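Missing here: one protein chain of the complex. Every other protein chain is in place.
For chain A:
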Amino acid sequence: MPAAAKTGNEAMAEAMRQINPDVVAAYPITPATEIVMIFAQFAADGLVGTEYIPVESEHSAMSACVGAAAAGARVMTGTSSQGLALMYEILPIATALRLPIIMCEVNRALSGPINIHCDHSDTMAARDFGWIQIFSENAQEAYDNTLQAVRISEHSKVKLPSMVTTDGFIISHCMERVEMLGDKEVQDFIGEKKAEVSLLDVTKPVTIGALDLQDYYFEHRRQMAEAMKNVAPVILEVAEEYSKLTGRKYDLIEEYKLADAEIAIVALGSTCGTAKVVIDELREKGIKAGMLKIRVFRPFPAERIAAVLNKIPAIAVMDRSDSLNTQGGPVYTETCAALYNHPKRPKMINYIYGLGGRDVTLDDLRSVFSDLQSIDKKPLFNYLGVRD
(Lines give C-alpha, C1' and ligand atoms only; values in the text may rest on other atoms or scores of the structure.)
Protein backbone atom coordinates (compact mmCIF):
# COMPACT_ATOMS: atom_id res chain seq x y z
CA MET A 1 0.00 0.00 0.00
CA PRO A 2 1.59 3.32 -1.01
CA ALA A 3 2.23 5.82 1.79
CA ALA A 4 1.91 9.50 1.04
CA ALA A 5 2.61 12.65 3.04
CA LYS A 6 -0.79 14.29 3.47
CA THR A 7 -2.45 16.81 5.74
CA GLY A 8 -5.79 15.82 7.25
CA ASN A 9 -7.54 18.01 4.69
CA GLU A 10 -5.59 16.48 1.81
CA ALA A 11 -6.30 12.98 3.09
CA MET A 12 -10.03 13.71 3.17
CA ALA A 13 -9.96 15.32 -0.28
CA GLU A 14 -8.12 12.26 -1.64
CA ALA A 15 -10.72 9.99 -0.06
CA MET A 16 -13.42 12.07 -1.77
CA ARG A 17 -11.59 11.77 -5.09
CA GLN A 18 -11.41 8.00 -4.76
CA ILE A 19 -15.07 7.81 -3.72
CA ASN A 20 -15.90 9.90 -6.80
CA PRO A 21 -19.32 11.04 -5.56
CA ASP A 22 -22.01 12.05 -8.02
CA VAL A 23 -22.51 15.46 -6.44
CA VAL A 24 -20.51 17.72 -4.11
CA ALA A 25 -22.02 21.02 -2.98
CA ALA A 26 -19.90 23.09 -0.63
CA TYR A 27 -18.95 26.54 0.57
CA PRO A 28 -15.42 27.26 1.83
CA ILE A 29 -14.69 27.92 5.49
CA THR A 30 -11.44 27.79 7.47
CA PRO A 31 -10.03 25.26 8.34
CA ALA A 32 -12.10 22.99 6.03
CA THR A 33 -11.58 25.18 2.94
CA GLU A 34 -8.79 23.06 1.48
CA ILE A 35 -10.91 19.91 1.42
CA VAL A 36 -13.42 21.37 -1.03
CA MET A 37 -10.79 23.54 -2.75
CA ILE A 38 -8.64 20.51 -3.57
CA PHE A 39 -11.71 18.54 -4.55
CA ALA A 40 -12.97 21.35 -6.79
CA GLN A 41 -9.60 21.18 -8.57
CA PHE A 42 -10.01 17.41 -9.03
CA ALA A 43 -13.43 18.09 -10.54
CA ALA A 44 -12.08 20.87 -12.79
CA ASP A 45 -9.24 18.60 -13.94
CA GLY A 46 -11.66 15.83 -14.81
CA LEU A 47 -10.18 13.41 -12.24
CA VAL A 48 -13.68 12.76 -10.90
CA GLY A 49 -17.04 12.59 -12.63
CA THR A 50 -18.62 14.69 -9.89
CA GLU A 51 -21.09 17.49 -10.50
CA TYR A 52 -19.50 20.18 -8.32
CA ILE A 53 -22.01 22.80 -7.20
CA PRO A 54 -20.48 26.01 -5.85
CA VAL A 55 -23.12 27.65 -3.69
CA GLU A 56 -23.54 30.97 -1.89
CA SER A 57 -23.71 29.61 1.66
CA GLU A 58 -23.54 26.45 3.72
CA HIS A 59 -27.31 26.55 4.09
CA SER A 60 -27.51 26.27 0.31
CA ALA A 61 -24.75 23.66 0.26
CA MET A 62 -26.66 21.31 2.55
CA SER A 63 -29.92 22.09 0.72
CA ALA A 64 -28.31 21.16 -2.60
CA CYS A 65 -26.92 18.00 -1.00
CA VAL A 66 -30.40 17.04 0.19
CA GLY A 67 -31.91 17.61 -3.25
CA ALA A 68 -29.19 15.66 -5.02
CA ALA A 69 -29.29 12.78 -2.53
CA ALA A 70 -33.09 12.62 -2.87
CA ALA A 71 -32.55 12.25 -6.60
CA GLY A 72 -30.52 9.13 -5.76
CA ALA A 73 -27.03 10.60 -6.06
CA ARG A 74 -24.03 9.75 -3.84
CA VAL A 75 -23.39 13.12 -2.22
CA MET A 76 -20.59 14.64 -0.13
CA THR A 77 -19.71 18.00 1.37
CA GLY A 78 -17.25 19.56 3.78
CA THR A 79 -17.49 22.34 6.33
CA SER A 80 -16.56 23.65 9.76
CA SER A 81 -17.82 25.72 12.70
CA GLN A 82 -20.13 28.57 11.59
CA GLY A 83 -20.53 26.79 8.27
CA LEU A 84 -21.89 23.74 10.05
CA ALA A 85 -24.03 26.03 12.17
CA LEU A 86 -25.52 27.54 9.05
CA MET A 87 -26.43 24.00 7.95
CA TYR A 88 -28.17 23.14 11.23
CA GLU A 89 -31.62 23.86 9.81
CA ILE A 90 -31.15 21.31 7.03
CA LEU A 91 -29.16 18.61 8.90
CA PRO A 92 -32.18 16.94 10.57
CA ILE A 93 -34.04 17.03 7.26
CA ALA A 94 -31.28 14.95 5.64
CA THR A 95 -31.78 12.48 8.50
CA ALA A 96 -35.57 12.41 8.24
CA LEU A 97 -35.46 11.90 4.48
CA ARG A 98 -33.00 9.06 5.16
CA LEU A 99 -30.35 10.49 2.86
CA PRO A 100 -26.86 9.00 3.32
CA ILE A 101 -24.93 12.24 2.75
CA ILE A 102 -21.28 12.19 3.86
CA MET A 103 -19.73 15.30 5.37
CA CYS A 104 -16.06 15.95 6.09
CA GLU A 105 -16.28 18.18 9.15
CA VAL A 106 -13.24 19.96 10.56
CA ASN A 107 -13.81 20.67 14.25
CA ARG A 108 -13.50 24.37 14.99
CA ALA A 109 -14.73 26.55 17.83
CA LEU A 110 -18.11 28.15 17.36
CA SER A 111 -18.16 31.92 17.54
CA GLY A 112 -18.07 33.84 19.72
CA PRO A 113 -15.67 35.22 20.44
CA ILE A 114 -14.63 34.64 16.85
CA ASN A 115 -11.90 32.01 16.61
CA ILE A 116 -10.74 29.74 13.80
CA HIS A 117 -9.03 27.02 15.86
CA CYS A 118 -10.00 23.60 17.12
CA ASP A 119 -12.56 22.58 19.61
CA HIS A 120 -15.55 20.30 19.32
CA SER A 121 -18.31 22.83 19.98
CA ASP A 122 -19.52 22.85 16.35
CA THR A 123 -19.86 19.07 16.04
CA MET A 124 -21.23 18.61 19.54
CA ALA A 125 -23.95 21.17 18.89
CA ALA A 126 -25.02 18.97 15.96
CA ARG A 127 -25.14 15.78 18.03
CA ASP A 128 -28.91 15.44 18.20
CA PHE A 129 -29.71 15.78 14.49
CA GLY A 130 -29.55 12.07 13.73
CA TRP A 131 -26.21 12.18 11.94
CA ILE A 132 -23.66 9.47 12.57
CA GLN A 133 -20.58 11.17 14.05
CA ILE A 134 -17.10 9.67 13.70
CA PHE A 135 -14.05 11.37 15.22
CA SER A 136 -10.54 10.93 13.78
CA GLU A 137 -7.33 11.00 15.83
CA ASN A 138 -5.04 11.73 12.87
CA ALA A 139 -4.90 12.09 9.08
CA GLN A 140 -4.82 8.32 8.53
CA GLU A 141 -8.03 7.89 10.48
CA ALA A 142 -9.60 10.82 8.64
CA TYR A 143 -8.95 9.00 5.36
CA ASP A 144 -10.07 5.59 6.64
CA ASN A 145 -13.17 6.94 8.37
CA THR A 146 -14.30 8.86 5.28
CA LEU A 147 -14.18 5.72 3.15
CA GLN A 148 -15.96 3.61 5.75
CA ALA A 149 -18.65 6.26 6.30
CA VAL A 150 -19.92 5.75 2.76
CA ARG A 151 -20.60 2.08 3.41
CA ILE A 152 -22.07 2.72 6.85
CA SER A 153 -24.44 5.49 5.75
CA GLU A 154 -25.61 3.76 2.59
CA HIS A 155 -26.25 0.40 4.30
CA SER A 156 -29.87 -0.65 3.71
CA LYS A 157 -30.50 -0.97 7.47
CA VAL A 158 -29.07 2.51 8.14
CA LYS A 159 -29.68 5.13 5.45
CA LEU A 160 -28.57 7.98 7.69
CA PRO A 161 -26.08 10.78 6.97
CA SER A 162 -22.58 10.78 8.49
CA MET A 163 -20.12 13.42 9.52
CA VAL A 164 -16.48 12.39 9.77
CA THR A 165 -14.49 14.89 11.80
CA THR A 166 -10.87 15.91 12.25
CA ASP A 167 -9.45 18.49 14.65
CA GLY A 168 -9.02 21.90 13.01
CA PHE A 169 -5.39 22.80 12.18
CA ILE A 170 -4.01 20.17 14.59
CA ILE A 171 -4.97 17.46 12.07
CA SER A 172 -6.46 19.35 9.14
CA HIS A 173 -3.20 21.22 8.49
CA CYS A 174 -0.64 18.75 9.83
CA MET A 175 1.19 16.73 7.18
CA GLU A 176 1.62 13.12 8.22
CA ARG A 177 2.21 9.72 6.74
CA VAL A 178 -1.02 8.35 5.28
CA GLU A 179 -1.40 4.94 3.70
CA MET A 180 -3.90 5.04 0.88
CA LEU A 181 -5.73 2.35 -1.01
CA GLY A 182 -5.68 2.23 -4.78
CA ASP A 183 -8.52 3.95 -6.63
CA LYS A 184 -9.99 0.67 -7.81
CA GLU A 185 -9.76 -0.90 -4.36
CA VAL A 186 -11.77 2.01 -2.99
CA GLN A 187 -14.40 1.68 -5.71
CA ASP A 188 -14.67 -2.06 -5.08
CA PHE A 189 -14.97 -1.45 -1.35
CA ILE A 190 -17.68 1.23 -1.50
CA GLY A 191 -19.60 -0.39 -4.39
CA GLU A 192 -22.27 1.29 -6.40
CA LYS A 193 -24.90 3.33 -4.63
CA LYS A 194 -28.34 1.79 -4.76
CA ALA A 195 -31.12 4.27 -4.10
CA GLU A 196 -34.49 2.64 -3.39
CA VAL A 197 -36.37 5.70 -4.51
CA SER A 198 -35.28 8.51 -6.76
CA LEU A 199 -36.96 11.79 -7.60
CA LEU A 200 -35.62 11.41 -11.12
CA ASP A 201 -37.34 8.08 -11.78
CA VAL A 202 -40.45 9.32 -13.62
CA THR A 203 -41.82 5.82 -13.98
CA LYS A 204 -42.17 5.60 -10.17
CA PRO A 205 -43.15 9.08 -9.05
CA VAL A 206 -42.67 9.72 -5.32
CA THR A 207 -43.16 12.59 -2.92
CA ILE A 208 -40.21 13.27 -0.65
CA GLY A 209 -40.44 15.61 2.30
CA ALA A 210 -44.20 15.80 2.58
CA LEU A 211 -46.01 17.38 5.55
CA ASP A 212 -46.18 14.89 8.39
CA LEU A 213 -48.42 15.94 11.27
CA GLN A 214 -49.92 14.24 14.35
CA ASP A 215 -50.84 11.15 12.35
CA TYR A 216 -47.36 9.91 11.30
CA TYR A 217 -44.56 12.26 12.40
CA PHE A 218 -43.98 10.28 15.58
CA GLU A 219 -43.76 6.94 13.74
CA HIS A 220 -41.23 8.39 11.35
CA ARG A 221 -39.10 9.73 14.18
CA ARG A 222 -39.33 6.29 15.76
CA GLN A 223 -38.05 4.72 12.54
CA MET A 224 -35.04 7.02 12.62
CA ALA A 225 -34.29 5.89 16.16
CA GLU A 226 -34.50 2.26 14.98
CA ALA A 227 -32.15 3.02 12.08
CA MET A 228 -29.67 4.58 14.53
CA LYS A 229 -29.83 1.38 16.59
CA ASN A 230 -28.74 -0.53 13.50
CA VAL A 231 -25.65 1.62 13.01
CA ALA A 232 -23.27 0.06 15.57
CA PRO A 233 -23.34 -3.49 14.13
CA VAL A 234 -22.98 -2.07 10.62
CA ILE A 235 -19.94 -0.02 11.71
CA LEU A 236 -18.33 -3.21 13.05
CA GLU A 237 -19.18 -5.15 9.92
CA VAL A 238 -17.72 -2.45 7.66
CA ALA A 239 -14.65 -2.13 9.91
CA GLU A 240 -14.05 -5.87 9.68
CA GLU A 241 -14.13 -5.76 5.90
CA TYR A 242 -11.94 -2.65 5.84
CA SER A 243 -9.34 -4.26 8.08
CA LYS A 244 -9.05 -7.19 5.67
CA LEU A 245 -8.23 -4.67 2.98
CA THR A 246 -5.83 -2.49 4.95
CA GLY A 247 -4.78 -4.32 8.11
CA ARG A 248 -6.04 -1.35 10.10
CA LYS A 249 -8.63 -2.21 12.72
CA TYR A 250 -11.50 0.04 13.72
CA ASP A 251 -14.18 -0.20 16.37
CA LEU A 252 -16.75 2.04 18.05
CA ILE A 253 -14.16 2.74 20.73
CA GLU A 254 -10.44 2.17 21.11
CA GLU A 255 -9.12 0.76 24.35
CA TYR A 256 -5.59 1.92 25.09
CA LYS A 257 -3.94 -0.03 27.90
CA LEU A 258 -7.26 -0.27 29.71
CA ALA A 259 -7.33 -3.95 30.61
CA ASP A 260 -5.63 -3.49 34.00
CA ALA A 261 -5.91 0.30 34.28
CA GLU A 262 -6.53 1.87 37.66
CA ILE A 263 -6.80 5.42 36.33
CA ALA A 264 -8.04 6.36 32.87
CA ILE A 265 -9.22 9.17 30.70
CA VAL A 266 -12.01 9.23 28.13
CA ALA A 267 -11.30 11.43 25.12
CA LEU A 268 -11.84 11.84 21.41
CA GLY A 269 -9.89 13.27 18.49
CA SER A 270 -6.25 14.35 18.27
CA THR A 271 -5.72 14.62 22.04
CA CYS A 272 -5.88 10.83 22.23
CA GLY A 273 -2.55 10.60 20.39
CA THR A 274 -0.84 12.94 22.84
CA ALA A 275 -2.43 11.06 25.75
CA LYS A 276 -0.95 7.77 24.49
CA VAL A 277 2.54 9.22 24.99
CA VAL A 278 1.71 10.24 28.56
CA ILE A 279 0.18 6.83 29.29
CA ASP A 280 3.29 5.03 27.98
CA GLU A 281 5.42 7.25 30.20
CA LEU A 282 3.29 6.51 33.28
CA ARG A 283 3.30 2.79 32.53
CA GLU A 284 7.09 2.85 32.49
CA LYS A 285 6.91 4.24 36.04
CA GLY A 286 4.56 1.41 37.03
CA ILE A 287 1.43 3.58 37.13
CA LYS A 288 -1.52 1.72 35.62
CA ALA A 289 -2.92 4.42 33.35
CA GLY A 290 -5.12 3.93 30.29
CA MET A 291 -7.50 5.62 27.90
CA LEU A 292 -10.82 4.97 26.27
CA LYS A 293 -10.97 6.75 22.94
CA ILE A 294 -14.45 7.30 21.58
CA ARG A 295 -14.33 6.98 17.79
CA VAL A 296 -18.08 6.97 17.22
CA PHE A 297 -19.95 9.58 19.23
CA ARG A 298 -23.26 9.05 17.38
CA PRO A 299 -24.66 6.54 17.94
CA PHE A 300 -23.21 6.73 21.46
CA PRO A 301 -21.67 3.32 22.27
CA ALA A 302 -23.04 3.38 25.83
CA GLU A 303 -23.05 -0.37 26.51
CA ARG A 304 -19.51 -0.85 25.28
CA ILE A 305 -18.30 2.13 27.29
CA ALA A 306 -20.00 0.91 30.46
CA ALA A 307 -18.65 -2.60 29.99
CA VAL A 308 -15.09 -1.29 29.78
CA LEU A 309 -15.16 1.58 32.29
CA ASN A 310 -17.02 -0.04 35.18
CA LYS A 311 -13.84 -1.87 36.23
CA ILE A 312 -11.75 1.29 36.52
CA PRO A 313 -11.93 3.10 39.85
CA ALA A 314 -10.98 6.64 38.75
CA ILE A 315 -11.82 8.26 35.43
CA ALA A 316 -11.47 11.71 33.90
CA VAL A 317 -13.72 12.50 30.95
CA MET A 318 -12.19 15.09 28.63
CA ASP A 319 -14.50 17.50 26.83
CA ARG A 320 -13.20 19.81 24.10
CA SER A 321 -16.43 21.79 24.25
CA ASP A 322 -18.44 23.28 27.08
CA SER A 323 -22.19 22.89 27.22
CA LEU A 324 -22.38 25.86 29.62
CA ASN A 325 -24.99 23.84 31.47
CA THR A 326 -23.24 23.83 34.88
CA GLN A 327 -23.05 20.06 34.85
CA GLY A 328 -20.23 19.07 32.54
CA GLY A 329 -19.49 18.74 28.85
CA PRO A 330 -21.41 16.45 26.48
CA VAL A 331 -18.93 13.55 26.59
CA TYR A 332 -19.03 13.62 30.39
CA THR A 333 -22.80 13.71 30.79
CA GLU A 334 -23.27 10.91 28.26
CA THR A 335 -20.52 8.76 29.77
CA CYS A 336 -22.09 9.24 33.21
CA ALA A 337 -25.49 8.29 31.79
CA ALA A 338 -23.97 5.19 30.19
CA LEU A 339 -22.79 4.00 33.61
CA TYR A 340 -25.68 5.12 35.79
CA ASN A 341 -27.58 1.83 35.56
CA HIS A 342 -24.48 -0.30 35.85
CA PRO A 343 -24.02 -2.02 39.23
CA LYS A 344 -20.39 -0.85 39.39
CA ARG A 345 -19.96 2.85 38.84
CA PRO A 346 -16.48 4.39 38.84
CA LYS A 347 -15.77 7.82 40.21
CA MET A 348 -15.78 10.17 37.22
CA ILE A 349 -14.68 13.76 36.95
CA ASN A 350 -14.85 16.13 34.00
CA TYR A 351 -12.29 18.40 32.38
CA ILE A 352 -13.19 21.04 29.83
CA TYR A 353 -10.00 21.63 27.83
CA GLY A 354 -8.48 23.00 24.65
CA LEU A 355 -11.24 25.47 23.75
CA GLY A 356 -10.50 27.72 20.78
CA GLY A 357 -7.35 25.77 19.92
CA ARG A 358 -5.65 26.12 23.32
CA ASP A 359 -2.73 23.70 23.11
CA VAL A 360 -3.06 20.51 25.12
CA THR A 361 0.45 19.79 26.33
CA LEU A 362 1.99 16.66 27.76
CA ASP A 363 2.17 18.45 31.11
CA ASP A 364 -1.56 19.22 30.95
CA LEU A 365 -2.37 15.56 30.49
CA ARG A 366 0.18 14.50 33.11
CA SER A 367 -1.62 16.76 35.56
CA VAL A 368 -4.95 15.05 34.81
CA PHE A 369 -3.51 11.61 35.52
CA SER A 370 -1.87 12.98 38.64
CA ASP A 371 -5.26 14.36 39.79
CA LEU A 372 -6.79 10.95 39.19
CA GLN A 373 -4.44 9.40 41.73
CA SER A 374 -6.28 11.38 44.41
CA ILE A 375 -9.62 11.78 42.69
CA ASP A 376 -11.55 12.27 45.92
CA LYS A 377 -9.87 15.63 46.40
CA LYS A 378 -10.99 16.89 42.98
CA PRO A 379 -14.26 18.63 42.20
CA LEU A 380 -16.50 17.03 39.58
CA PHE A 381 -16.13 19.84 37.09
CA ASN A 382 -12.68 21.11 36.15
CA TYR A 383 -11.09 23.32 33.53
CA LEU A 384 -7.68 22.34 32.16
CA GLY A 385 -5.14 24.89 30.95
CA VAL A 386 -7.24 28.00 31.46
CA ARG A 387 -6.31 31.18 33.33
CA ASP A 388 -8.66 31.95 36.22
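The rule is simple: contacts are C-beta pairs under 8 Å (C-beta built on N, C-alpha and C of every residue); 3 or more make two chains touch, one makes a residue touch a chain; residues count from 1.
By definition in this document, contacts and distances are computed from a predicted model.
Q: Write down which listed name, "3-oxoacid CoA-transferase subunit B", "2Fe-2S iron-sulfur cluster binding domain-containing protein", "Prokaryotic ubiquitin-like protein Pup" or "Pyruvate synthase", is the UniProt protein name of the chain that is not shown.
A: The correct option from "3-oxoacid CoA-transferase subunit B", "2Fe-2S iron-sulfur cluster binding domain-containing protein", "Prokaryotic ubiquitin-like protein Pup" or "Pyruvate synthase" is "Pyruvate synthase", the UniProt name of the unshown chain.
Q: Just to verify: which one of A:Arg74, A:Arg98 or A:Lys276 makes contact with the chain not shown?
A: A:Lys276
Q: Sort through A:Ile116, A:Met224, A:Leu245 or A:Ile287 and give me the one touching the missing partner chain.
A: Per the contact definition at the top, the residue touching the missing chain is A:Ile116.
Q: Can you work out which residue in A:His59, A:His173 or A:Lys347 touches the chain that's missing from view?
A: From the options A:His59, A:His173 or A:Lys347, the contact with the absent chain belongs to A:His173.
Q: One chain isn't shown here. Among A:Ser111, A:Gln327 or A:Thr361, which residue touches it?
A: A:Thr361
Q: Name, in rising order, the residues on chain A that touch the hidden chain in the full complex.
A: Within chain A, the residues touching the omitted chain are 3, 5, 116-117, 137-138, 167, 169-171, 173-177, 270-274, 276-277, 280-281, 359-362.
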